[in-house]
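Input: one structure, supplied below.
Only one protein chain is missing; all other protein chains are in place.
The letters A, B and C name the chains in turn, as written, and every chain counts its residues from 1.
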């Protein structure tokens, strides 16, 4: 589903965010991406939905190189991928409902379907009571859950979540993880960048550990641990 | 140092963020504020540095009611309080160095002192190498550490940190906590809103637990636990 | 593009106008002021041209006949003058009338004819009007060559000067209107670009969520159209009222000035301004959005 071949990412600032990374993630996998702050986790995820392009090497999604996509194909790629951004990226001039509905409107889904599905998903992330509030008037954890709702609303083939529990208390975080596992059971490939040791250790899923832009470890049933 | 007397905060959206909260925090205390997402932790902190005003009740800081301050006294209050915002609130048009230096410029400190102290504090949070980069070009955890550096640069009498480790890996988070403890030893009153169970449980400091806007628990040597 | 998406575009435009009310108002103000000034100036130029042309066209040629012209020839000379190309009309002023005019100049108490010993020394002459002011000179030269025409007088200086002034008024006016139109477009485009810039982050987010460029552009286009339309509407309403008010007053005060009162020209201008507002608003939005779609 997703292949990285010798990917190096150098930002215009001159920072090496990823160095020569090679990894493959199969359809239906559930992967944790771990590593210290600044290791390159977010960069890894950005390359998948083409927020950034690799400086060297190739990133393939669904067998196609994302850097070779024509401009009009980029939205089609992104519709395959639900993204929870580390900084949420909610639309400030839309309510919680409208933010989540927007991801369906982009796909030109029928309004009836939107009206049915959005409240259901808001219910799942525990925000049914906040539907008509603007993101600026939500707590940090509530904003994060809106971002999660928007990412999963279309049950995309790929779900990419960057630190989806950073602003959530352990219980809510666990509930959200259950939700993501549920979606994964439905066939969605899930990749989560996280610092949440508790969750990584408890779930024992595949872990890719990054450190200073390199892949240090890639284990099928990994835990969160300090790298050498 | 900080007293809450029957404080109730109702946002213009009609949400009850705090209900009838009474609590006192002494000079030099180190307090964790815990509670599920949306419990009112950030609101509690915002009332202290007067980002928001209490709807009912009184908030006293240093013996004075924050709601009775004259407009020109508000900056003086805020200079007593270093704040780590949950959403960082870095100035996008300034580099890391300039963001941190700004907090000293506000106090009209001599340039020489600024030039000496800022690199030292950046070193402490592990960002010496990122001094001349703009916040948009930092990873989430790096941004968070800039926010921490800015809050501690003036060694203020009160330090208020909202989820200061949400985007940090456990090791870095622990380092930051050591830094805050260090500052606390110097006499600074420290209040930290957090979901980090590991840290709260390990430090065994005073814990105020909020739930749905109420103070559920206030223990001198508390832990993070699920409220009934 | 599905029909329900068109519905979304309109709802989204409406939502956006309401939500970013500050930007909307700012853009409308800019459009209104710019187009109002452009409109006022255009009307001023049209009027100045009309007045200048009117003044010039009041100029006449005086063709004096020889004093000894036989009375039966006078009419023939008139016909000859009227056959000169470019002549609009030629009116005979008999010597008696000429003498009366002369006498009037000196004060009426005073009997000039008597003073002259009962002999009128003046010649008959024709007052000739040209179809266009720039024909005056050639017409005068043609008339000079007609038999029995003693001399031709047409205020060579005045005609020349007025023609030149009129040409400059026209030229400068045109230049000013073109310049103002460019300025209006620049001001409006500028404001719209600022307004769109404040939504750069939002546009990027939409792209990351999978929106196509046109899905993002359409609401901006419609919004620009709306801004342009409302702004131009405000401008033309003010313009129409203001102009009619001033013109009505000026016509009372200066009835002799040939001002532009025809509603057609005002309405034409109104149409042009509204069109300009809509085009600049919508295209300005589209072009401003372009830059932020590259993510």
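Following the convention adopted for this analysis, a residue touches a chain if its C-beta (ideal position, glycine included) is under 8 Å from a C-beta of that chain, and two chains touch if they have at least 3 such contacts.
Source: prediction; values computed, not measured.
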| item | value |
| --- | --- |
| Among shown chains, those touching the left-out chain | B, C |
| Residue touching the undisplayed chain, where the options are C:88, C:138 or C:190 | C:190 |
| Sole residue of C:37, C:92 or C:286 that reaches the chain not shown, by the stated touch rule | C:37 |
| Touch with the omitted chain, as defined above, among C:88, C:147, C:198 or C:244 | C:198 |
| Where the missing chain touches subunit C, by residue | 22-23, 26, 29-30, 33-34, 36-37, 40, 44, 64, 67, 102, 105-110, 112, 115-117, 119, 121-123, 150-151, 153, 161, 164-165, 168, 172, 176, 180, 183, 186-187, 190-191, 193-195, 197-198, 246, 250, 253-254, 256-257 |
| Where the missing chain touches subunit B, by residue | 49, 51, 71-72, 74-76, 78-79, 81, 83, 85, 89-94, 102-103, 105-108, 110-111, 150 |
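Following the convention adopted for this analysis, only the chains that are shown with their structure count from here on.
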| item | value |
| --- | --- |
| Graph separation of subunit B and subunit C (steps between touching chains) | 2 |
| Most extensive contact between chains (C-beta pair count) | A-B |
| Most distant chain from subunit C by Cα centroid | B |
| Most centrally placed chain, judged by C-alpha centres | A |
| Distance between chain centroids, defined by C-alpha means - subunit B, subunit C (Å) | 67 |
| Centroid distance [mean C-alpha coordinates] between subunit B and subunit A, Å | 28 |
